[in-house]
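Input: a single structure, listed below in structure tokens.
Not every chain is included here, but those present sit where they belong.
So that you can tell them apart, the chains are marked A and B in the order they are listed, and the count of residues begins at 1 in each.
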Amino acid sequence: MSTFLPPTLLGQTVAQPQSPEEARLERVPNPHPGTLYLTRFTAPEFTSLCPVTGQPDFAHLVIDYVADGWLVESKALKLYLTSFRNHGAFHEDCTVRIGKDIVALLEPRWLRIGGYWYPRGGIPIDVFWQTGTPPEGLWLPDQGVPPYRGRG
Amino acid sequence: MSTFLPPTLLGQTVAQPQSPEEARLERVPNPHPGTLYLTRFTAPEFTSLCPVTGQPDFAHLVIDYVADGWLVESKALKLYLTSFRNHGAFHEDCTVRIGKDIVALLEPRWLRIGGYWYPRGGIPIDVFWQTGTPPEGLWLPDQGVPPYRGRG
């Protein structure tokens, strides 16, 4: 993944990157740089591949972060997430890596990512990572994704 | 499965039958034989085995029937359902077979069974069978089991 580039995607047609390495996350200046606020992205349309079987995996991702100098540019974020479509990764690894890629781009005051994966073998895996204790004074609601329930 | 026996299970300790063949479904007289009413059993604790892999399968079963001369005895029904624990059967076959076994026992005016199976390969199977068009004048509510939703 190449990051730290000028925001060239806004209002443009861009080819879909074929891997996270090829994707370009971009950033724009935070309009409220001295203000402690949270931004949440909910991405229910995420898919990658199982690195063992090559079969598709699906996840519902929710990303929370506190901007410092930069916001993530949302169109580039979408292309970045889409670039995992043909990428093989285990659930734990993939979720944490996405969090770390955004951290590398934004150097945010704080970030967390929740990955809610679809069941395999009847047992779904959820992965929860944050960069550390949330900043004092931050308002941080639960992500509230319903638990997996099986049937009935 | 042996059926048509006197109700010997009521208030007794009975050994758990090890297969549906061994189980004894029992029947008791219908206390309202001339009345068109529906009885519903909901069995969310059903498990059998996959006939190909030997791995356990789970289902939530809902059985609706209209008694004629007989009611199914509920303790025997539970033992009968439990007897599938080590029994291998495909979802479609297992669901319909349970319905037919109870029909053979009770000769009811009408019966239906819904089998709501837990997902395999991310895709759950539901099976719905009834003995025919419901009797005219019967009150027959939806079973209302929520659809499978994956995650999110």
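What we mean here is this: contacts are C-beta pairs under 8 Å (C-beta built on N, C-alpha and C of every residue); 3 or more make two chains touch, one makes a residue touch a chain.
No experiment lies behind these values; they were computed from the predicted model shown.
All protein chains share one sequence; of the complete assembly in this entry, 2 are displayed, while the total copy number is 10.
Going forward, only the chains that are shown with their structure count from here on.
For the pair chain A and chain B, the distance between mean C-alpha positions equals 45 Å.
Only residues 44, 58-60, 116-120, 122, 124, 145, 148, 150-152 of chain B touch chain A when the two sit together in their complex.
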